[in-house]
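A protein chain is absent from this complex, but the other protein chains hold their places.
Chain naming follows the written order as A and B, and within any one chain the residues start at number 1.
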Amino acid sequence: MEELVNLFHGFAVALQPFNIMVMLVGIVLGVVIGVLPGLGGANGVAILLPLTFSMPPTSAIIMLSCIYWGALFGGAITSILFNIPGEPWSVATTFDGYPMAQQGKAGEALTAAFTSSFVGALFAVIMITLVAPLVANFALQFGPAEKFAVYFLAFCSFVGLSKEPPFKTIAAMMMGFALAAVGLDSITGQLRLTFGFTELLNGFDFLIAVIGLFGIGEILLTMEEGLNFRGGNAKINLRVVLQTWKTLPTYWMTSLRSCVIGCWMGITPAGATPASFMSYGITKRVAKNGHNFGNGEIEGVIAPETAAHAAGTAALLPMLSLGVPGSPTAAVLLGGLLIWGLQPGPMLFVEQKEFVWGLIASMYLGNLVGLVVVLTCVPIFAAILRVPFSIIAPLILVLCAIGAYSVHSSTFDVMLMLIFGVLGYLLKKCNYPLAPLVLAIVLGDKAEEAFRQSLLGSQGSLGVFFSNGLVSTIMVFGLIALFWSAVQQGYTRLRAAVA
Amino acid sequence: MNTNSPEAAGPTHKTVEAGITLLIALFGVVVIIGSLKAGINWGAEGPRAGFFPFYVGLFIVVSSAINLRDVLRGENDGLFAEWGQLRQVMSVVIPTTIYVGAIPFTGLYVASMIFIGWFMRWLGKYNWLTVTAVAIGMPVVTYFIFERWFLVPLPKGPLEEWLGL
Partner (left out) sequence: MTRSVLLVALASVSALCASGVAASATWEPLRPVEFIVPAGTGGGADQMARTIQGIITKHNLMKQPMVVINKSGGAGGEGFIDVKSSSGNPHKIIITLSNLFTTPLATGIPFSWKDLTPVAMLALDEFVLWVNADKPYNTVKDYVDVVKKSPAGTIKMGGTGSKQEDQIITVAVEKATGTKFTYIPYKGGGEVAVQLVGNHIDSSVNNPIEAVAQWRGGKLRPLCVFDGKPMAYDEPVADGKAWKDIPSCKSQGLDMEYLMLRGIFMSPKATKEQVDYYIDLFKKVRETSEWRDFMKSGAFNTTFMTGADYAKWVEVEEKRHQVLMKEAGFLNTGN
């Protein structure tokens, strides 16, 4: 009950005219940041952080968190329209979002993505409002072994899904792991696979690989097929929003499942990326149309977007209550809190009530405002596909170059992006799946790090991955997911035998 | 996408795919060499830096070998793409390579202007007015958004130096 009183107090804070204005500015900036590849949410928040020092802390955090929401919404736009995910968690959105756009259903895909994002965020905020302290303690249970188990589950729920030949999938995924391993090994502090090139110190950033493999590769494929961007016949009026909304409630189960996955991943804090992949993978297995995923199923957009946004929102809880950021953006926000003289941690909820509840209230309002803003823009975004290819293609290529450059301010990365582009074109033509490759680049080094941290702690004993109830449960789920098709077959046979 | 039409000419799918598979295998070998340098054994406190990459590299090589066998045995006699299609693809790849290579010297803005202009004029056949408007407009908008608004410096060349930007 006390929470609700606090929340109403929070709404009073968030609804001050100045704060509403700040919210709108934040959302619009965030969408812009999300759309421009290379300017991710973390970058955007970091860049704008110093500008907020002259504001009161509550307004400042409202603005920055709204930039974050805006970027989460915006990340889906380029994924769906151009197959270019601007953030790691939008990768899974491209799998079905881009085919939908090619079929002229860009409006539907965008509406579904935005709405699911909102639903995911709403679910996470309600959870934060009601059960914050309880949930925060859950995060403390997660040591290296538990984290590895989560990554393991994310991989397992995703592999075995692709229709491509299994050894091509393995080759692609292993290439991803190898690329993720380049650079500094965080456990031994030793350089590996750099062969003395200082350009490789950083390893291969996910974003550069993805802009190349997905974005540039797609443009090359389009060139091969003649100068047409498919999907130019997308409906560009607002009615498409309402029509899509009518169909969305049928997928309530997918939404709910994705919300739960998202919140869990956000709190642990494994983050939005494993959440989106895991949610996509699991939905593909259990959904009625699962076999058609990858060809433009709306559920394939709903699942990753809901989970990603729920995770992104839930990630703020461990940040506020424990001081551990659940995502890179949360890490920057955390820095902001410290600079404003607010100490995140167990005492924040006690000592800075106005701030905390103002922020939580702004999560409700900010996401609502964000949804309205992006939905009204759906026709505009869909209309971009009508721009002739020979105008839009060079612009996309230039934006990709800028995006690749701004990740590490390095022109070497721009060349890498182009190489990845040609590689993406060739691999796709040769029937190699790109999704496992990207998943491995994004999560590979994190999984390895958690694995080796666990072994350090257990002095080399693998038993650590089954040492308590929590970690064993997650590992078992992972194994079930890995051998899902075998399990399914066994189950059918068992049923047949019983009958 | 009628890659299988009989009269069209181009590289066969088999050749290209075999080439790609060999390339991937080569990458695997490089990874293995790098891992050996970093140390691949299982130290007192768990695996060393090269342990995982080594097996990853091994997996790449082994699965490439299987893929290569499948390719060579396969029945896919179709074309990878027609020469005309590949020419189309190269007409983007080559200028983009030049563009990317030029960025460190001319800066991003000048290179982008020329690249966009070339693309629109050459492939799109737009009139010079449209070409100039887009080719100059886009980099200028980019300049304001990135450098002024978000304070993200992009690579600059002699022209920007001269203009004092």
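Brief remarks follow.
Note that a contact is a pair of C-beta atoms (placed from the backbone, for glycine too) under 8 Å apart; a residue touches a chain by one contact, two chains touch by 3 or more.
Quick caveat, the model's predicted, so the values are computed rather than measured.
Among A:64, A:259, A:332 or A:481, the one in contact with the hidden chain is A:332. Among the residues B:93, B:108, B:138 or B:152, only B:152 touches the chain that is left out of the figure. Summarising the interface, chain A meets the missing chain with residues 42, 46-47, 49-51, 53-54, 139-144, 183-192, 194, 198, 201-203, 318, 322-325, 328, 331-332, 334-335, 338-339, 341, 343-348, 408-409, 449, 453, 456-457, 459. Against the chain not shown here, chain B presents residues 37-38, 45, 147, 151-153, 164-165.
As a convention for this text, only the chains that are shown with their structure count from here on.
With each centre defined as the average position of its C-alpha atoms, the distance from chain A to chain B rounds to 24 Å. Within the complex formed with chain B, the residues of chain A that make contact are 32-33, 36, 39, 43-44, 47-48, 165, 167-168, 170-171, 174-175, 177-178, 181, 185, 187-188, 190-195, 216, 219-220, 223-227, 388, 390-391, 393-395, 397-398, 401-402, 405-406, 409, 411, 414-415, 417-418, 421-422, 425-427, 429-430, 432, 448, 452, 455-456, 459-460. If you check the complex, the residues on chain B that touch chain A are 1, 13, 16-17, 20-21, 24, 27-28, 31, 34-35, 37-38, 42, 44-50, 52-53, 56-57, 59-60, 63-64, 66-67, 70, 80-81, 85-86, 88-89, 91-93, 96-97, 99-101, 103-104, 108, 112, 115-116, 119-120, 123-126, 134, 138-139, 142, 145-146, 150-155.
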